[in-house]
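Here the complex is missing one protein chain, while the rest keep their positions.
Presenting chain A:
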Amino acid sequence: MGASQTRPEHNYDDLTDKSGFSQEQIKNLYQRFQQLSGNHEKISRDDLDRIPALNNNPIRKQIITAFFDKRNQHQNDVGSLDEIGFEQFLMVMSHFRPVNSTATEEEKVTVRKQKLRFLFNMHDTDNDGIITLDEYRTVVEELLSQSGAIETEVARSIADAAMLEVASTNVPHMAPDDFYEGITFEHFEQILKGIEMESRMSIRFLDMNTATMRCGKLSS
C-alpha cells in the first residue's frame, strides 16, 4: 500500500481554505485517494466502480457521476470530466462536511443551499436547471432497482404523485392548460425544507488515522 507518495505539502493550505477540511482530514483523504487511484494522479470512473462495497448501492451510478460532474466544483462550469484529481475529489467531498456548530445563521443557510444544490445536480442530469418528470421517474426507478422485480408502473406512479405534490405546493393555481415544466431549484428547496439538510447530509470525516480503510482494488 505504501508506494511513494508525492504529497504536495504546499498545496494543503489553500486546499484547507477551499474545502474547509482540516489538515488531518485532508491527509486521510489523500491516502484514500491514492488507494483508489492506484497511486496515480487522477481517478477515473472505473476506479470508483471497482469499490466492492458500492455494488449494493442502488444509486451508485448517480454517485459516481456526481464526482465527475463539473457543476459540483464550485466553479460555474458545466459538463463532465473523465478524470479527476485530488483537488476535485476534495471539492466533492466537501459537500458532506458537517456544518460548524459555531456557524451563524447565514452560514448555515449557505451550507444548506450548497448541499441542496449537490442533490439537485444529481437529479438534473441534462443540466437544464429543472428536474423534469422523466428525470424524477428515473430517480425513483433507480431507488427501487435493487428491490427485485418492481413494476415500473408503481415506480412511475410514485414519481407522478411526488411531482404532483411539488407542483401543487409551489404553484397552487394552474389553469388546465398550463404545463408544469419541472422542479426548479427554488421548488426543490421548498419541498425539502422539512429535512434539516445541514445536519442530515453529512458524514464524519476522520481526524485520526484509521487502520480500517480497505483498499478498493483488492478483491474481497
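Simple rule for what comes next: a residue touches a chain if its C-beta (ideal position, glycine included) is under 8 Å from a C-beta of that chain, and two chains touch if they have at least 3 such contacts; residues count from 1.
By our rule, contacts and distances are computed from a predicted model.
Participant: Which listed name, "Vacuolar protein-sorting-associated protein 36", "Sodium/hydrogen exchanger", "Ubiquitin-like-conjugating enzyme ATG10" or "50S ribosomal protein L19-1, chloroplastic", is the one UniProt assigns to the chain that has been left out?
Facilitator: For the chain not displayed, UniProt's protein name is "Sodium/hydrogen exchanger".
Participant: Touching the left-out chain: which of A:S22, A:Q75 or A:S168?
Facilitator: Touching the chain that is not displayed is residue A:S168.
Participant: Mind pulling the chain A residues that touch the left-out chain?
Facilitator: Touching the missing chain: residues 29, 32, 35-36, 48, 51, 53-54, 56-60, 63, 67, 93, 96, 98, 101, 119, 122, 132-134, 139-140, 143-144, 147-148, 150-151, 153-154, 157-158, 160-169, 171-180, 191-192, 194-195, 199-206, 210, 212-214, 216.
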